[in-house]
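In this view, the complex is presented without one of its protein chains, the others remaining in place.
Here the chain labels run A and B in written order, and each chain numbers its own residues starting at 1.
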Amino acid sequence: MNHMPKPALEIRNLQTEFQIGGSWYPAVRNLSLSLQQNETLAVVGESGSGKSVTALSILRLLPSAGARIGSGEVLFEGRNLATLSEREMSDIRGNSIAMIFQEPMTSLNPTMTVGQQIAEAIIIHRGGRQSEAMAEALRLLKEVKIGSPESRLHDYPHQFSGGMRQRVMIAMALACRPKILLADEPTTALDVTIQAQVLLQLDELKQAYGMSVLFITHNLGVVAQIADRVAVMYAGEIVELASVEALFANPMHPYTAALLRAMPRADRASDSLEPIPGGVPAVTAIPSGCAYAPRCSFRQRSCDELRPDLLASGDPGHLVRCSQRLAGGMRG
Amino acid sequence: MAATSASPSLPRPGGVWLAFSSNRLSWVGLALLIAIVLIAIGAPLIAPHDPLEQSIIARLEPPSAQFLLGTDNYGRDVLSRLIYGSRISLVVGSVAILIAMTIGCTIGIIAGYLGGLFDQLMMGLLDVMLAFPTLLLGLMIAAMLGASLENLVIAIAVTEIAPFARVARAPTIALKQQDFVVAGRALGFGPIRIMGIHILPNLVSDIVVMSSLWMASAIRTEASLSFIGLGVPPPTPTWGSMIREGFENILDAWWLAVFPSLAILLTVLALNLLGDALRDAIDPKLRGE
Partner (left out) sequence: MIRFAIERFLLAIPTLFVMLTAIFVLVRLVPGDAASVILGDQATEASLRALRGRLGLDQPLHVQYLSFLGEVLTGNLGHSLSSGRSVVQEVLVVLPYTIELTLVSIVIGVALGLPLGIAAAVGRNGWIDYVSRLVSLIGLSFPAFVSGILMLIVFAIQLGWFPVLNSNSGDPLERLRNLALPAFNLGLIMMAYVMRVTRSSMLGVLGEDYIRTARAKGVRPMRLILRHSLRNALIPVVTVVGLYFGTLIGNSVLTEIIFNRPGLGKLILGALNSRDYTLLEGLMIIFAICVIIVNTLTDITYGLIDPRVKHK
């Protein structure tokens, strides 16, 4: 019997728009994605690809003025998050879906102790007394391996290093055992060695809590370490979706291939790095055909005219958005 | 690079002008200020009567067709005195600010650039000056020097020196670490050249913004000092002394106090609007971006 288990989160045709100079422009265009139970799905792309906006759209954390979800659905536990009231969303945030962010130095409130901030997450959603919540906060600090947690509980964020603050953020996010964790470049601002520790930690916790993780990053090295599946985003849409092994072994979209070639690797001489010419199109100036065409070495006339769809390639579970590729008109 | 808000941040140099010109209040401020300046310049042409001409029969008359804003205790036309009074306020305000700007910025730049003992000493002195309320400081200086136009300008200028020095010093300290300054010194540029040619131009926008706001403060101080009697001696009309007269006759002739008050209000408001708009245009965060 081949049945697909129900995904933890399903995004259908999401369009998120920003208002610039009076008009609305899409930063995320008709995006569809499923996050399966217990999987780590990496979303990769350069700045401006719309990956962070996607995560913010899921939890409706976009700025209230000048941004909106134009259309589409975000299905979670039978409800469409895009249409819930703000009050209902507050119940979900930090509770069944949690998010951690990139800048540990500025993402914690400087005038509240670490213990208070973690305990707050618990009290908001589970109620209970301050003492119970603090006890739980202590347990969480131990779980993310913060030394001398009893005294650290009463310290302020500025008394922690960057890596430790990020662990505090993780503890805070996991306080209510969320089913889904959205991680927006949590390790980008950290040193490489600390990065490895935090990633390991996240993976252990994910196993222990049985969570699904949506991991946003621009670093393919991190993707290789932790992801089960990978979605590559460019100019607001997914251009390739595959398991991590398939993506690295057989990148189908020219952009993915270019990203891999541009990535420094230990087994390759550094003078074989190839930067990708050109830049990501601005939200206000997205080409009407294939968005990547202006920078693509396989560009054909038809690429500029028609916007390609994200379709299954020959390999199972491997989708790509490139008319040339699917037509088999390219080698490699 | 994750985005705090994924919308593109606000742009280029043209952006400042754009921000300024789209703010309605900034145009109101500018228009108001220009109007007042024009009135001051064109006083001899606009004023219906001679501001110094007295009339025994027309004392303390309420506003009428002949005397649009009424007459004062000596039968002089309030409107004409008001118009001529604008000259004093504007001249005193702008000259005082120019003096304060020159002295204050010089001190601030030198202190910021040299650092060390000189800086500490200057800052200590300036802190003491800043701690004193503008009005009291001006009051004491004007009282010691005596009431005249020149002394008024000096008193007000002194009260505004410290703020300018502060505003000039902070960016100087930041700038002197910057690469282009260090490079200049390595090339053997003298300190005066560096301060004058490299550092000063970067301060211009901050100083211009604050000048507008502090000129508003200067005019307020001028009015207050004139009200107390430490300004230009009579019979020259100044708004502050006119209000004082109004205060003395407040029960009988409300118009004597009200109209100069409105004049001061409008002038200070115009400068505040302008200064605010300039400052908001340069700093996007304040606009609520």
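In this text, a residue touches a chain if its C-beta (ideal position, glycine included) is under 8 Å from a C-beta of that chain, and two chains touch if they have at least 3 such contacts.
Everything numeric here is computed off the predicted structure, so don't read it as measured data.
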>> Out of B:58, B:98, B:114 or B:140, which residue would touch the omitted chain in the full complex?
In response: B:140
>> Using the document's definition of touch, tell me which of B:35, B:128, B:183 or B:204 contacts the absent chain.
In response: B:128
> Who touches the missing chain here, A:20, A:84 or A:124?
Replying inline: A:124
>> Using the touch definition from the top, which of B:43, B:58, B:114 or B:258 touches the missing chain?
In response: B:258
>> Give me the chain A residues in contact with the hidden chain, please.
In response: 59, 61, 65, 86-87, 90-95, 98-99, 101, 103, 106-112, 120-121, 124-125, 156, 158-159, 169, 172-173
>> I need the residue numbers on chain B that touch the omitted chain, in ascending order.
In response: 4, 25, 124-125, 127-128, 131-136, 139-140, 143-145, 216, 220, 223-224, 227-228, 243, 246-247, 250-251, 254, 257-258, 261, 264-265, 268-269, 272-273, 276, 285-286, 288-289
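One rule holds for everything that comes next: only the chains that are shown with their structure count from here on.
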> Where the CA atoms of chain A average out and where those of chain B average out, how many Å apart are those spots?
Replying inline: 52
